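Just one protein chain is left out here, and the rest sit where they should.
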Amino acid sequence: QELQPLMANPVCETTEKKKQQPQGPERPNSHQKFKAKLMQWVSYIAGDMAAFGEWMKGQFILLQILDWVLRGAAQVMFVNNPLSGLIIFAGLILQNRWWALNGFVGTLFATISALIIGQNRGAIANGLYGYNGILVGLLMAVFSNAGDWYWWLLLPNIFMSMACPIVSSALASINSRWDLPVFTLPFNILVCLHMVATGHYNHHFPQVLFQPRTSMHNLTWSELDYPKLFRSIPVGIGQVYGCDNAWTGGIFMIALFISSPITFAHATIGSAVGMVSGLALAAPFQNIYFGLWGYNCVLACIAIGGMFYALTWQTHLLALACAFFCAYLGSAIANVMSTFGLPACTWPFCLSALTFLLITTEIKNIYKLPLAKVTYPEKNLIYFWKMKKEERIAKQRKEQEKDIASQQKKEKIIMAAMEMKARQHLDACTVDVLQEESTQNRPDRKSEATELNLTQL
Amino acid sequence: QELQPLMANPVCETTEKKKQQPQGPERPNSHQKFKAKLMQWVSYIAGDMAAFGEWMKGQFILLQILDWVLRGAAQVMFVNNPLSGLIIFAGLILQNRWWALNGFVGTLFATISALIIGQNRGAIANGLYGYNGILVGLLMAVFSNAGDWYWWLLLPNIFMSMACPIVSSALASINSRWDLPVFTLPFNILVCLHMVATGHYNHHFPQVLFQPRTSMHNLTWSELDYPKLFRSIPVGIGQVYGCDNAWTGGIFMIALFISSPITFAHATIGSAVGMVSGLALAAPFQNIYFGLWGYNCVLACIAIGGMFYALTWQTHLLALACAFFCAYLGSAIANVMSTFGLPACTWPFCLSALTFLLITTEIKNIYKLPLAKVTYPEKNLIYFWKMKKEERIAKQRKEQEKDIASQQKKEKIIMAAMEMKARQHLDACTVDVLQEESTQNRPDRKSEATELNLTQL
Partner (left out) sequence: QELQPLMANPVCETTEKKKQQPQGPERPNSHQKFKAKLMQWVSYIAGDMAAFGEWMKGQFILLQILDWVLRGAAQVMFVNNPLSGLIIFAGLILQNRWWALNGFVGTLFATISALIIGQNRGAIANGLYGYNGILVGLLMAVFSNAGDWYWWLLLPNIFMSMACPIVSSALASINSRWDLPVFTLPFNILVCLHMVATGHYNHHFPQVLFQPRTSMHNLTWSELDYPKLFRSIPVGIGQVYGCDNAWTGGIFMIALFISSPITFAHATIGSAVGMVSGLALAAPFQNIYFGLWGYNCVLACIAIGGMFYALTWQTHLLALACAFFCAYLGSAIANVMSTFGLPACTWPFCLSALTFLLITTEIKNIYKLPLAKVTYPEKNLIYFWKMKKEERIAKQRKEQEKDIASQQKKEKIIMAAMEMKARQHLDACTVDVLQEESTQNRPDRKSEATELNLTQL
């Protein structure tokens, strides 16, 4: 199945979920009751909101598409949750309404296009065809040099959004050979394609000018602004969607936290790692404040730290390493792309995450989940633990069987030894009996007794 | 088998062809006779001229190589037909004799090199090792800055042509994993390699200068020249071979029509789509008139519309979408390549066609032919129809079997029910008999009759 590579399990596993919910004790007091109720409520809005998705299946198609679009908006951060998607759209509106509109149009048409070209319904319902669309829509608006509310932009926006599922499907055919997701590669390809096809000097769709650095910039360490540096962490998260507003970034962080605290934590760590890397490589402070060093590391850190690998301390370290590597790569790709008048997009994230997902290792605690089993970090972790437990039990059973087998073997050997002895004894007896026979005529009873002894052994 | 990825079926299927020919009615009138004769003549020169190819196998080797070279020349447009190849060479001579010579040398040495490095004879005989050679030869002459009849150019021409089968074979090893053809990738790689290795400022082999756009060009819509715009359609087809002469383009169209009208139609549509895209993206009119927006779309439209997908209205729409995507990509790649002083070559076609061939879908009418079954659109279509028919028959048979099975099941159930009833009746009778037995002594006849009834059921 080709569609599984598109990053999540299309099968809703609500039944499994219900089991996790706290089973009320026989006589719960009010505190326990409250806690149980709270947990149930949390389970409704947290994670991938599987129960809601299940309920949605019976609704009107337009409402369903809205659900898919919202999930698509959140899937940029690997979050399969319509509530997070809604909050993210709120953040986008706070940033810029024209951008938000373009993002919505992008997600909508990408989803519709996926339906038209006959992609898997489960994957569409999980927003796996929408997240590239929202990025294409947003970033085409962000990088357009024609100013806001230039309505003609919607035309290439719709065209490129509709091309998203095509490119996604094609890339999935390739990446599925290594059980890898396509990440935001379709977005990267299509936005770069649009930008470089038109360029800065275009009459219809001019782009913002990116130019390679050709001289030394000033770098006075005393001018480093610590509040701005701190603010660059939420801004870095906001830059995943091309937003430079710290409040928008903060809203996105809330959206992440609702669905998965592990994702939230790794996003924050990733953004911080990016900022530190920027300082280490002597980047212009403005770029760091603007979050340009953060957003790729945010995504890379989420992807490696619990999303596609089960979270252990080894994979947590791997996620950190990946974030640093991604920051380095981000600087490199930004410089290369500027030669063509292009931004770095999320190429650095895609390439670094793919690299780290391709590693093979003999360490058992670095466990890459099969793509069809990937949901969200907490659930992935439960899956990993269950798997390990089963392995342990299977191992114990094997050992027990081995013990029993060796016990039986021992017993057999003893039996055989005893039998041999008995046989020797019997032979001796027989000889005696034969000797006796020549003198007496009733030796049979003794021989019989010996035989009885032997059968009793 | 690695060689099958090289775009066509090496097995000549003349026998199949013969069956398609009109079976004369019992008493044909002169009109029908004429039609039958015409159809036979058409079958000799149209399609892949399999009968001619078969006949060629017994000829002198040099004559065979000439056949392979001509087929190679036509295979650029996916046409496996020596007559088309001959017409194409005529078009090239009309354009520029030096270019035509270089193209011939390129095809010849590519074919010879394929023989030397031990490639599959069937693939060579279908011109699958020649088409990259003709493009390498032609375009190296076209882009050379040393002027026509600079004989030294033949040296790198021969070297690069002979490298074609090597690169083809290597790429086929990769692409065959996804059952994809190599298209003109070897040509793209080798011509770009030659051009960038030498560059504009070279003493031996200087190249034409390509430079990135660094300012706004004039774009006055009132200056749009409609006759030139219309002429850009054949010119676009001519540009597949680097020719800007509209007559040459027209000759190429004839060559296409002879072999496959579907190919011809899609080539024309593709060229028109490219022209429209150029206008939509505000390209300089000169480029559009010059056919630079057309040639990639021509190839992409042919490849998707009937060549590698069976032609249905869905794949026809897909071919249109691919042509638009290809035009966009063409502009993007031209801008990127100009940074290195390179032309776009046919990279846009290769990348867009490969993307659209990698799509997986749940729509049954988008059927990608196995690479080993690809011949030419008309034959592909017949293959697809036959396959569908067989599927339908198999389905019907299955359903019939199901019906029979369910019928039998029903009968069995009825039988069982009747048997049960009979048994109950018998039991009742037996009871009666037993009761009667106590009073009378001849109840046997009734019981026997009951048993007979039961067996009759």
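Letters A and B name the chains as they come in the text, with residue numbers starting at 1 for each one.
The rule we apply is simple: a contact is a pair of C-beta atoms (placed from the backbone, for glycine too) under 8 Å apart; a residue touches a chain by one contact, two chains touch by 3 or more.
Given the structure is predicted, the values throughout are model-derived calculations rather than measurements.
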**Complete:** Given A:Leu209, A:Ala280, A:Ala417 or A:Val431, the correct residue touching the omitted chain is A:Ala280
**Request:** Tell me which residue among B:Trp41, B:Trp149, B:Phe230 or B:Phe340 touches the hidden chain in the full complex.
**Result:** B:Phe340
**Message:** Of the residues B:Phe159, B:Phe210 or B:Phe290, I need the one that contacts the missing chain.
**Reply:** B:Phe159
**Message:** Tell me which of B:Gly58, B:Gly118, B:Gly147 or B:Pro227 is the one touching the absent chain.
**Reply:** B:Gly118
**Message:** Touch as defined at the start, partner being the missing chain; which of B:Gln40, B:Gln59 or B:Ser173 qualifies?
**Reply:** B:Ser173
**Touching residues (missing chain, whole complex) on subunit B** = 2-3, 117-120, 159, 163, 166-167, 169-174, 177, 192-194, 196-199, 201-205, 339-340
**Message:** On subunit A, where is the contact patch with the chain that was removed from view?
**Reply:** 177-178, 213-217, 219, 280-282, 321, 324-325, 328-329, 331-332, 335-336, 339, 354-363, 366
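Heads up, the rule we're going with is that only the chains that are shown with their structure count from here on.
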**Request:** Could you grab the centroid distance between subunit A and subunit B? Build each centroid from C-alpha atoms only and quote it in angstrom.
**Result:** 38
